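Removed from the display is one protein chain of the complex; every other protein chain stays in position.
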Amino acid sequence: MARKMDRRRFLASTAAAGGTVLISACGGGSSSGGGGGDSGAARPAIGKEPGNLSVYEWQGYEAAGTKAQTYMKVPGKSYVDEFGASTINYTAFQSDDAAVAKVLSGAQYDLAHPCISYVRDWVDKGLVQPFDPSLLTNFSQLDPEVLKAGQVDGKQYWIPWDSGYSSIMYRTDKIDPADATSWNLFWNPKYSGKISMWDGFTTPLVIAGLVNGVSNPYDMSDSEIEAAKQKLIEQKQVNKFYWKLEYDDMQPAFKSGDIWVTYAWPNDYNDMLAAGLKTGWLTPTEGQLAWYCGFIMLKSSQNYYHCHKYVDSFIGHDACVDLFNSFVYASANTTVKKSDLQIQGPKYPKAYALPAAADALRIGDPNRLAAPVHLEQFIPQRAAYQAAWEEVKAS
Amino acid sequence: MNAAAGRIARGILSGYFLLMVVFLYAPVVVLVIFSFNDNTTPTLPLAGFTTHWYHVALGNDLLLAAVKRSAAIAALNGVAATLLAILAALALSAPRVFARPAVTALIMLPLVVPYVVLGVGMLVLLKTIGLEQSLASVLFVHVVVSVPYGVLVILPRLQTLDPSIQEAARDLGAGEIAAFVRVTLPLILPAILSSYLIAFTISFDEYAIASFLVPPGHDTFPIFLYSNARTPGLRPQTVAIAGLVIAVSLTLVVAAEIGRRTAERRLEGV
Partner (left out) sequence: MSEAHTDGRRRGFPRRRPWRPGRAWLSVPVTAYLMAGLIVPIILIALYSVHLLTNLIFPPAKFDLDTWKSFLPYLHDGTSVYFDRFKTSMAITLIVSTVAVLAAYPLAFYLAFVAHRRRYTLLLVLLAPFFVSYLLRVYAWTVMLSSDGTINSILVELGRAKGHPVEWLFHSKFAIGLVLAYSWIPFVALPIFVVLENLDKRILEAAEDLGANRFTTFRKVTFPLSLPGVIAAFVFVLIPTTGEFVAPSLVGGSDDSMFGNFIQDSFVNTTDWALGAVMAVWLMAIVVVLIAVSAKYLTADLRGPAR
């Protein structure tokens, strides 16, 4: 039993590494229907598909009109109107790494919502099938530069949607402005015990790499990884705790004054300003990190056309405007301009987004990804990064 | 009657018991107080009384469905795990058991296996034999992890039973099964009840295993609780649900006590 499984896994993985040719050969042997590949002829029409979508999502991003969605009004709405809220099942995941690991261990879904640096992980492990952009009416509105990150061998495996920056959020009434210029703030002994790094698997290594001045923090050599690891072990001395859950441990700790300096996203900045805290958003000299997350279609999905309709209902102009209004996130849709958004002021006195947080997101700014910003990328040495981070925590 | 403790010792013990009850209830009581607090963050000073969070929680179908699912799995788990635990305890209390240390180790093993290992291992197993994730698979593994607790509670009780009582039943002509049902079973009933309650609680509360085996769209309560990482403002609702769970369990406690007293009175009346 174990032997057979090894063989199958081995075949699947070499196939994935070698490209898509072997995948279809392999798929022909083990499963009947049209697996990956482009053979559209064998694919059943939308009316013949099972139609019950199973979506592996971050909690909070469910389609508008489903019971789970209590904030957003537009994203997903057109799909729900057409097919009904009860045809979608959601399962929540807490991290990209967890999502890949769980699907690898056998969990099955139609769609998932990973972030930009993980696209290649899904593709390389042979877990996904490509989208057909011609089936997405809003595809042409998406940022071509970001779309590139979702392409492998000319096929579009990932459709970007939500976006934001990652940087340091800090208390302006506690931190000397002279200290708030660089990612180095995480290492500043003056604020020992008031600092919280994200328990972010590979992200702390990227940050340490930036501080160490490596040429590409997403593709560090073994010695650079080791140096970043040592840097983070040093950081541990001043770190109060590694936060795991944005709303459950990081935000409460920041609000209560347990921490003054933390890794965060602009929506957190918005929440803390709204809570009346004197809060700053750092633009480090080494550059902020920029991220996009988006949709992938799992290889086991029998709902090819439903998946396209679902994704399309999220990436349109109105959906992306509502994404900002509900959560203070940017998006991959280039048609969204700052004037479309509801930002608190005379025009929208009750809006969720505050001007400072909206500015931090730089929506509509054509240079929002320009240097020194680092757009997140695939990390070829992900396992080594993960292992180094675990060792930091264990040291 | 008071061979075990004198008046002073009894006083000290009562005081200690009271203190521990305060310690055990304090966080829960604080949680309940904040569930009525008109503020999204649980900090002092209190902002004012509201039942808003309860209305929101009771109107949240997903949350309620998750609670119901967990309660159903937990109830079934209590029955299945306790039955297996009774059999296991009876087996281990036999004078001679084939490979007793091995059997004991096997039964106690689930206590030590990190739950995540069982969750992942079962998911890999399901995939190998071509099955999908299901609530049944969650229940299946919950029984595995609950059995040792049942045995740990029932076995010591069996071993402290006075054999002469059972011998007497046998001497009076009762068959083996009749002697067990009429004599042994009532004597170990408190342990069986404890075992059921523990198994229920373990399952109702279990996150790591369920996180791997719950099928899409069928969250159990702990999964629901832990997965609201990205939704602001959900906390007060879940706190309200906690308040309700506490109320239900305390009601059960009172009901159990009334039932016991009634039964006792009836027995005395005979």
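Odds and ends about this structure:
In order of appearance the chains are A and B, and numbering begins at 1 in each one.
Note that contacts are C-beta pairs under 8 Å (C-beta built on N, C-alpha and C of every residue); 3 or more make two chains touch, one makes a residue touch a chain.
Predicted model, so just to flag it, every value in this text is computed and none were measured.
Every shown chain touched by the omitted chain in the complete complex is listed here: A, B.
The chain not shown here is touched by just one of B:A47, B:V79 or B:V116, and that residue is B:V116. In the full complex, the hidden chain is touched by chain B at residues 3-6, 9-10, 13-14, 16-17, 20-21, 23-28, 30-31, 34, 42-45, 84-85, 87-98, 100-101, 103-118, 120-122, 124-125, 128, 140-141, 143-144, 147, 149, 152-153, 155-164, 166-167, 170-171, 176, 179-180, 184, 190-191, 194, 197-198, 200-201, 204-205, 207-208, 211, 221-222, 225-226, 238-239, 242, 245-246, 248-250, 252-253, 256-257, 260. Residues of chain A in contact with the chain left out of this view: 2, 5-6, 9-10, 13-14, 16-17, 95, 97-98, 100-102, 104-105, 121, 124-125, 193, 197, 201, 236, 239-242, 244, 248-249, 252-253, 255-258, 382-383, 386-387, 390-391, 393-395.
As a convention for this text, only the chains that are shown with their structure count from here on.
In terms of their C-alpha centroids, the spacing between chain A and chain B amounts to 38 Å. Those residues of chain A lying in contact with chain B across their complex are 1, 5, 54-56, 58-61, 67-68, 70-71, 88-94, 102, 105-109, 245-248, 251-252, 255-256, 271.
Every residue of chain B that touches chain A in the complex is listed here, in rising order: 41, 43, 60-62, 120, 123-124, 126-128, 132-133, 212, 214, 216-219, 223, 226-232, 234-235.
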